[in-house]
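Certain chains of the assembly are absent from this excerpt, and the rest are unmoved.
For reference, chains read A, B and C in written order, and residue numbers begin at 1 within each chain.
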Amino acid sequence: MSKFKLAAIAALYAVVALSASTRARPSGPSWAASAPDPKLIEDLVYANRILSDQGVVDAFGHVSARDDKDANRFLLARSVAPALVTTGDILEFDRNGEPIDARGRGVYLERFIHAAIYRARPDVMAIVHSHSPAVIPFGVTGTILRPIYHMSAFLGAGAPVFEIRDAAGTTNMLIIDNKLGDALAKSLGDRAVVLMRGHGSVAVGDSIQQVVHRAIYTEVNARLQAEAAKLGPINFLTPEEAVKADAQTDSKGSLARPWELWKARVGKIE
Amino acid sequence: MSKFKLAAIAALYAVVALSASTRARPSGPSWAASAPDPKLIEDLVYANRILSDQGVVDAFGHVSARDDKDANRFLLARSVAPALVTTGDILEFDRNGEPIDARGRGVYLERFIHAAIYRARPDVMAIVHSHSPAVIPFGVTGTILRPIYHMSAFLGAGAPVFEIRDAAGTTNMLIIDNKLGDALAKSLGDRAVVLMRGHGSVAVGDSIQQVVHRAIYTEVNARLQAEAAKLGPINFLTPEEAVKADAQTDSKGSLARPWELWKARVGKIE
Amino acid sequence: MSKFKLAAIAALYAVVALSASTRARPSGPSWAASAPDPKLIEDLVYANRILSDQGVVDAFGHVSARDDKDANRFLLARSVAPALVTTGDILEFDRNGEPIDARGRGVYLERFIHAAIYRARPDVMAIVHSHSPAVIPFGVTGTILRPIYHMSAFLGAGAPVFEIRDAAGTTNMLIIDNKLGDALAKSLGDRAVVLMRGHGSVAVGDSIQQVVHRAIYTEVNARLQAEAAKLGPINFLTPEEAVKADAQTDSKGSLARPWELWKARVGKIE
């Protein structure tokens, strides 16, 4: 029921937001002529709801998508819990992480995570940052997160860990500017996932569907690996098996099946 | 609520699928004169929903039943998440895992798991393949999954583990042909459950009710055994106790009680 | 939603059962002149639903109450999953565990657990038998279940473990007759809880409210103790602290508060 209730509340927020926005800017749409594909925005809203429903994000964490019409821009919600995000909450940001037009809304402090990675990785089309719970222990203990089964083959030879102390000494642990964002992007390198010590993790992908899949199965893999570690030494996928398995589980068809289920679980967005 | 919502969505899918199918093939039923018992198909749809509700499958995993009218054929859903399976999604496959009439639907890549086991085990009438989470650690650590209590007595002297490297070297970890299916069936032997290293597990049974029971309690046993292993050496059921307990917990009456509850939890199918 | 749905289904079952029962025995009530207090039966139905909602029982496990009008009899549901129990499912049993009038219904195989304990313990007014999951590991590893906090002070100096091998050698693990029931009652002694190796546990109390509280917090204590054991040696409540804490948490007022919440969660019974 809480799903329906949250959806109803989100719908209400959307109406209020729309009417507020209509009052404030009566004379035109908020997007330029080359506005992003509405389907991209819809998928981004679904991604927010799905990541909440699947336990990857709570009130914190965020997911973005590169603008399909302008590779120098990306889409990200205003500062709000992902479970409550609606279409009207999606804002556009430039390559430095600054909102094109915030429309008076608050923005996420850590938007520089997204900006820096889009700058460094032209192949990346979508990014998830979260504090997904099972992953946190791997960021603080030196145990490498590696693929325990084919579903998380994208972890390859293991996820690197970003140590903010190396980049900036004693901090508040957050990525609050482009310098820290660049340091994080460097730790990520050409991989799919990077952990952040004492903070969380980031997954990247070539589509919203792929990055959502990766964020969810990074969390599942962490849970399974922690359990297995208590039973004995783990026989992980070899890097070669990981490459082959990833090519399969990551195909369009394989990504479509869970996406349909996850969407069905969160209900129709407004 | 998500149960009702998923049911509603599944119903909608069913209507759409039916009308699509009616349009495409207006002139007759999809089954031959000796069509499988509709009750068998209904139970198979319930099995899909139940395995999702009980956390054995997520968007992946599948359950099949041998055709009660033709022992050389088996029933399995088209490629879709088990929680969304409806009657109209059930397809028939031949002994080599090829669909009799796919009606344009995508089919599961790993249908050869089912085909190979039905060929090797005439006693098997239903099969579940899953990545059920608590079982994964047992497939990768060498810790044998054994019956910790009477409810999982079908595990007998312990579940074997299938190592795909022994069968085919470096692979994508999946059972994508009959050769790999045969190797898996050989690992299973005459047992109820086989684990698959870095992948998942397979349970078999002499009915849909039995295999669902086994798939669920394989997962529960894995969870309990992992917890117990942290406390100290485990006093498992002896193989002799397992035989006696299995004879009881596996009786028709004992299987009917949970089946009624599990059906009640997922709601009426359409 | 599944709560409401289960309630609706249970209501339906109740109507069907009632009409079936009316048809079968049109000429009178099923209870003697000195029938048990309807409030006792209502509480017993709530206890069934609550134990399911709180994860103590799944499709298996049962709860009974001594008849308030005849101390030689007890009340227990017919063989059905506790979540689906309705008023019409409650049957009466004699001191040997035989149903007074089964009205054609199946009865639980392990009703002798209840019969034997009511015979041995005149102070006991209600009994829960379950396979509650966190308790299972304590029955098979030799780790004593002890009170980690005041809420489970009724565990006193620790729960004993019943080893069925000592009583009857190789068995199917179940308490299927009075001889096994007596052996179990002897292991329980004058305590509140006894574990059963490779099977489950039994809690007893002087009221339905008390035994439900004990069954739930036995499970919670097991979960907490297992977690704590991984961190280091545990500073348990001393037996003296346990006596004092139990006197408080077990008072009528303290039992009423959770009972109201647990009832509210399962909804009105029919």
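Definition applied: contacts are C-beta pairs under 8 Å (C-beta built on N, C-alpha and C of every residue); 3 or more make two chains touch, one makes a residue touch a chain.
This is a predicted model, so every value here is computed, not measured.
Of 4 total copies in the complete assembly of this structure file, 3 are presented in place.
Here is the rule we go by: only the chains that are shown with their structure count from here on.
Centre-to-centre separation of chain A and chain B, using mean CA positions: 32 Å.
Here the spacing of chain A and chain C, counted between their Cα centres, is 46 Å.
Among the residues of chain C, those in touch with two or more other chains are 1.
Partner chain C is touched in their complex by these residues of chain B: 1-4, 147-151, 153, 220, 223-224, 227-228, 230-238, 240-241, 244-245, 247-248, 253, 257-258, 260-262, 264-265, 267. If you check the complex, the residues on chain B that touch chain A are 1-2, 5-6, 9, 58-60, 79-81, 83-84, 106, 109, 131, 133-134, 136-143, 170-174, 197-200, 226, 229-230.
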